[in-house]
Every structure is written in C-alpha cells, then in structure tokens.
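Note that one protein chain is taken out, while the other chains of the complex remain in position.
Which chain is which? They are A, B and C, in the order written, and residues in each are numbered from 1.
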C-alpha cells in the first residue's frame, strides 16, 4: 500500500492500464508530455511515448469523435475533457454516438473501449465555468455508464474497471479532492465493481445518499447528526448509470427516511431520479418525504460560492428536518 | 376562427410575429424558400424576403451560435433545428451560452429574443434518430424555458409568447401531430402563458399528467378508465421549465394519486423531477406511489416502435394499478 | 519580400487581402462526358475484371435504387434514399481500396457496400427491418452496416463519422495494419463542426485516412454554392489543414478510381491523410420524403443527365472491347429479377423478437432493463391485438 492523493491514484491507474495493454491510448487537451492542467497524465508520455499519451487539438467534439472511432477499431481510448464544463461541445458524440453505437448496429460494432475522464464540481473558486457537476445531463442516456469516485482508493479501482469495461464509461473526477483527498491505495492492479453502491457507514435512523465529492458532506453531516443522537446510514452511490437501486431501497426500507444530496442544481438532477424511484419502491416504508439537498436552480456564481455550495450544514439541516417530519 | 393543423398554426404564428416586428428572423436548415422539411416556414421568404427567412449552412452549433449572437444584438431570433435528435451538436451553445448569457454578464447582455423550434417525438416510423424526445436533457438548465404544445391552438399562442418572451425558449413541436392534430384557431394574434399548466379534464380519483403529444394518450387512457368508473383529472403541463408545480400539487392533493407519462426513456426523464417534487409537496396526501409511464431505457428502435411507444394502453394500465394499490 | 526567420513567413509591407481566388483547384477528369479518354491520357491501372465488377455494381445499384423507390411508393417500406447519378463516386473509390480497409459512409454509399459483397438478401433484410437484418431492424432503411465487410454501420447524425474515421485510422496506424479508412460525406455535412475537428486532427496526427467528399450540389433543398459555402467548394479546406488534396470529376469513374488509388498509397505508405472532393450531382430527390421540384429546375437536372457516370463508363468499356451492350442489358434483366425475388422474400420475414428490444444497449442487459422487458411482455400478452408483430411469438413461448 502507498499513500496517494486522488490525482496520483488516477495517474497510477492509467499507468497500470497502459503497461498491461499495448492498445490503451490516453489523450486530451494538454494531456501530453505536459501531463494535463491538473497533471493527471504526467509521466505517461515519457514512459509510453507520444503515440500513446498525447495532446489533441483544442476541440472537444473532435476528441470524442476520435475516441469513438478509435474505440470502434478495438482499442481502449481514454479521453480527457479538461473540465466537465467543457464537455458539452462533445454532447452529440457522447449521447447520439457513444451511447448508441452498439444498439444501432445490432452489435456489429461497439465503442466499449471508450472511457471519458473529466474533472467536475465546485469548491475551487472556479466560478461559472469551472464548477459544474453535469452528471445528470448524461444520466438520461441508455448505453452509457457514469462513475464518480469519492476517494483515491475508489478512483483507482473504478478507473481500471471503467477502462476495461465493455461499454463506454463517463468517469467524473471530483477536482476539489484531487489533492485534498489522500489515502492508502494498493500499488498493484485491482478493479472495483461499477454499478454497486458502497455503504460508507451503517446506521438505522435515516439514509443519506451522495456520490463523488459530496459523500464527504454526507459523512460530515452524519457526524453532526450523531451528536444529536441520530444514527445515519451513509451510502456512496458510486455509479449513476447503472445505479444500485437495490442497496438504496434496502437501506430505506430499514431506516424509513432518505436524504439525497448532490452538488448540481435541484431541478432534474440525478437526486430527482432517485427520489422518484425510491418513493415507488419504498412507498409503504417512508416516514417522511425524500429530501433533496442540491444546488440552487441557478448557474454557479463565483462570489457566492460558499452560499451556493451544498455543504455539510445544509445536509445536516435536511437530516434534522426529515427526522422531525 | 379557422381550422388549422399544428403546422399551419405554427406557420401562422411565425407569420404574425414577422408582420408585427421587423426584427424577427426565422432560419434553419432548408427553412428558406423551400419552407423546411415539414413546411413550417413555407411562404415566409416570399412574404418577408430572404433576409428574414432563410436557409443556414448545415451546422446546428452554428445555427444556435448565430441565433445567440443575433438575439444578443436585440433581434428576435427564431431558429429551427430540423429534428430534435439533431439538437445535440448545439447543446453547448444552448446550455452553456443561451441559458447563462444574462446571469454571467450581470444582465449587461441577454439573449431573451431567442426561440429554438424543433420537432420531437416518435410514432412516425422515424426509428433511432428521428423519434427522440430530448426535453429532459435541457430541463436541468436554469435560464432556459421549455414549452411543448399539444394542439394547434396551444401551439400558436405559445409560440407567439415564446418568440417575445424576454428569455430564451426551447419550443418543442410534436411532429406526430403536425398534420394529425387539427382544430379551431383564432386568426389574430394571441398569447398563452408560459409556466401555467392546463387542466384538460377535471376529475377526482387520480391525476394523469402529460405534455406535448403525450397528452393525447393521457386523454384516451382517461376515457378507458372512465368506463371502469375511474374519474381521472388530466393535466397538460404545457411547459417543462418553469413548471407549474402548484397546479399539479393542488390536483394531487385532491385526488391522492398521480400518473405521469412521457415519451422519453424513464431514467432521469422529466417525469422523475415531477415525482420527486410531488412526493415532497404532497407526501401526506398520496394514497399510492407516483407512477411514471415512460419509454424503456433503450434507444428508440424502429422495428419495435409499437412496443416501445408509450401508448394509451400502457397509461391505462398504470391508472388501474395506481387505483388498486 | 523578406523572411521572418522565426515563423518562416514571407514579409510584405503593403496590405492586400486574399480571397477564394488565391487558390484555383482544378478537377481531374480522365474520361470525357462522351465516354472517350482525354487526348494523350492513359487510363489508370485498372484491369478488366475490376472494371467489369465496377460496372456490374453500378448496374445493380441502379436496379436496387429504382426498385426500392417504387417499393416505398407502394408502401412496402417506409423510406428509401437513392444514389442515382453518384454511382461512380462511391463505387469507383471503393474499388481502389483493399477489402480490409474500413469504410465509413454517410448514407448514399450503397455502391461501395455492394462492391464489397453485401448480398441482395442482406440489403433487403435491412430495408425491411426484418429479423435477419444485421442491424436488428433498429434503424431506418438504408442504414446498412457489416463488420464482416469492414463497412461501419451508417447512422443518421451527419458528419459524426468524420472525426471517428480519424480515430479509427489512428488505431490502424498504431496496429501497423497496412490498412486505411475511407470516410464519405456530403458537401452539406462538411459544414458541421465535426468535419473541422476530424480533418484537422487527421492532419495533425498523420493518420491513414481518405476523406471523400461527395459534392452533389445540394443538401436536401439547400444549394451548395452560396448557401452552403461561399468559397470554392470543399477542397480548399484540405489545403488549409495542410492535407494532401485533390478534386475529381465524381462522374468519371476512371478519375475517381485513379485518385483513390493514389490517395490510398499516400495514406497507407506515408500516413498522409487525403481529401478528395468528387464533383457530382444528386439526380434523384434527397430521399423518398423529398420532392426536388420545390427547389430546382428540370433544366438543371437535364444538364447533368448528359454527364451520367454509368453511361459514360459503359461507352468506354464497350470501346475497349471489355463489354458488349447486349450482354449488359441481359445482365441487367437478370439482376432485376433477382432483386425482385429478394424483395419478396425479405418482406415475409418476421420482425426481430421483442426480446431484442433491450439487447445491445450494453454488452449485457442490466437488471432494470430485464425488468422493463418483462413488464412489456406481460403488457403485450394482455393486449396482443395492439402489438400484432410481436405478440404472436410470445404466444408460442407460453
């Protein structure tokens, strides 16, 4: 085991993937010898050559178009989009192409080798266009998998799974935690299951569900609630598509209450899907309405980031409100 | 009053808007003298000249970029995207630009004059890429309005409101009904409120909610249910953003039950937002779980369109299931 | 003019603006409209077998197109899209490739697919969305695809295949496969952002790809000149990206074949991407949903009829003694009968089983999809008359 931060864990996963398979390619804007603006791909060009880890021209739709083509040829294409906020020019290539490639061809062709890596989320003074959490924009898309790790250990194991998963995977990295989150990470290759939620803390009074960087807020809120005698079950959803409804439903059937928290704006975020599905599955078990603790329905404002941000205090208040419903 | 089909109503709204305001422009792929592949813009070039109704080059991101710029200059820009399935190349211009233009500039600039028209939906043997209902992809975007009319009368009044609304509006036209839906439409200008749901049929046992072409299925299902003695309240949501939670909640507080139906796939569709919000607002009133009757979580398959399509029978079954919960 | 050593640019001290006239890109033509060779020009390196295979494929495609437009009018299929007038572009180029080369088309390249060996039955199964369609009936007619023949499944969104071709070719280069990718698209699709992305990236990455632009004068109703672009077509863009570029007469199969042969050499041997612009004309409507009389004149169409690529090639083949007009005619009749038989056979084959509806979304269907299918099947069993194409088979299963 080694101590790694989240960036190092990702870099390590890429390194292992590229060592073990000659046809893994990593590319994106500034991801070549320079190693990317966050340095997630550092050292890869030196080690594997500029044919395997390289810069692309500045065109997200092209990066994804290229990646789809490369994956359809049978290679493993790991494309970086520099910020989640800049993934939208590639939306068509992802939603109309990657996600539908296998279905539309009757499985004559597929882009299973595709992985899209992109940093997402707020809390870094990035303002309007370096803070968005766009997972829900993709969650309405059958054919895609969407994975969001919460710490270095999860990041490495999930990224290795994502790269070799026979389906296109959108892998969203919580950039607020790139350096802030440090933990023990095995040095060898290991893979974690995509589609399985992780019960971070067991509890009996209320279920608190989050994913990615927001799990930290759920955990902190649960600690605060514990002082009030509230025993929270904290779940990391881990993957948004497919999502582990069974684990969540089992928890809610036990606790009778659910708080879902996400960084993104409330309306039509993924928390809405969870609330919709769980009220259906657990109708007779619910003792209070499912609460969503989410960003406001506004773009991301730099100067009011602290106010906008869905911090542990907001989650804590929602837990209390749900308990006293 | 005159009898018009939905296409004629739209054409008539454009005609009136262009007559009354010299700086309304209408454009898109093949929308010039030819009048568009569905002929929604027919006659406009002859009447207003090719500077005001024209063809664009074949580039959706350019159409929206151009439209954003034109609207920011103070004109009314009415852009057609030939099929809703081809709106995704323009996703960045809509979600990162149109929707955020006013906010990011502190109201120094805005694109309030923008309206995006696009036909959407299935039931026309259009298969994979001429059948999608992408409203939910946009519904996670503060700053946008999204309107979906169900018939010619609504289409005309809402389109006129959309064009002159001081916010960017995505106006989604149910292409299955372009010629199929015919009704009385006043010849003069009138506007219908965006953000107000329409109670199509009052009832006391259960609320059935839909929008756009799907309202027809809700109505048919309600008729079937009536024969079983079930009195449905049928609501047309009319606009997805902002959406009229008050009308829906009041109805559900009365009936205690809600079925929401949409053409699009289930997961993270707009029905999920409604279910999430209504279970919160109406928790103590609900007698059965909120049911969503939606497309399967697959792309749209040509040969199984009948099976995939969310027809009245499926809605009817959901009504019965909800009633006997 | 002095040199700016850093940029290696020539320096001028008087301002002058360039425009489209700065480049004058001519068009390669070997066979004249009358079917004879230009004086003093050698025919390209094309043997009799290949020439005849090209011609037979042209004939087949003419029959298929004509027959299926009629079938659509009769309501037997929902949609069709003809390549009338553009057969030389797709077939001539496909003939110059290796069968291992990947073909990524737009939707009007049935000729290339037929040349590769897609059978009449395979065409028909796709067109009728029956259960033998390789694409499992999920896309509209003419969205063919075949892994066996290295023909990427056609998809409706325009231009998306262009950067994909660059990526595919990158993989071919890295695998040292000795193969390339050809990517077809219309001059309309060349306005999309994906065109810009794909060509620029190909030039930067130096991949073995041939971009073949079929400039047929229209994108549905939109004329290319002045409404799609204001410059001299698509070829100058290749020059701008620093890519090897050539313009050919798209109705001259010899020019197309020859240019593609040379392009393939540049691509495979030197990793030089190539842009070919083939000038042609879409003689039919855009598709069966279109009526071109709404936007162009019969005179304009007639002007192009005299440039017909098939008649032109036929004259040359006959003049070479490689073909006999009577043989051509009887072959045509035979093929027509085969097409008719295949059509009749295909339309009686069942649609795919409803279980297929959830397959291939992922490599294996997740639990939630299996559940959705079970619910759907239960529903169909309840209302079998509403879903006649699939219900009967569910009955059998019980």
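Everything that follows uses one rule, which is that a contact is a pair of C-beta atoms (placed from the backbone, for glycine too) under 8 Å apart; a residue touches a chain by one contact, two chains touch by 3 or more.
Everything numeric in this text was worked out from a predicted model, so none of it was measured.
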Fill in the blank from the handout: Not-displayed chain touches, in the whole complex, chains A, B, C
Exercise for the section: Give the residue, chosen from C:122, C:227 or C:290, that touches the chain omitted from the document. Expected result: C:227
Handout entry: Options C:196, C:214, C:286 or C:315, residue touching the unrepresented chain
Key = C:196
Fill in the blank from the handout: Even though one chain is not shown, subunit A touches it at residues 29-30, 32-35, 37, 55, 57-62, 85-86, 88-89, 125-130, 266-267, 296-299, 301-304, 306-308, 311, 313-314, 317
Practice task
For subunit C, enumerate the residues touching the unshown chain of the complex.
Solution key: 1, 4, 6-7, 9-20, 22-30, 38, 40-41, 191-197, 200, 203-204, 206, 226-232, 235-247, 249, 255, 258-259, 262-263, 266, 274, 279, 303-304, 307
Completion exercise
Where subunit B meets the chain that is not shown, the residues are 23, 25, 51, 56-57, 59, 61-62, 64-75, 77, 89, 92-93, 96-97, 100, 102-110, 112, 142-143, 145, 166-167, 195, 242, 245-246
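FYI, only the chains that are shown with their structure count from here on.
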Exercise for the section: Please identify which chain has its centre, taken as the mean of its CA atoms, farthest from the centre of subunit A. Expected result: C
Practice task
Indicate the whole-number Å distance between the mean C-alpha point of subunit A and the mean C-alpha point of subunit B.
Solution key: 30
Practice task
Two or more other chains in contact with one residue: find those residues in subunit B.
Solution key: 61, 85, 88-89, 128-129, 267, 296-299, 301
Completion exercise
Shared-interface residues of subunit C (touching two or more other chains) are 133, 136, 138-139, 143, 155, 157, 193-194, 361, 368-369
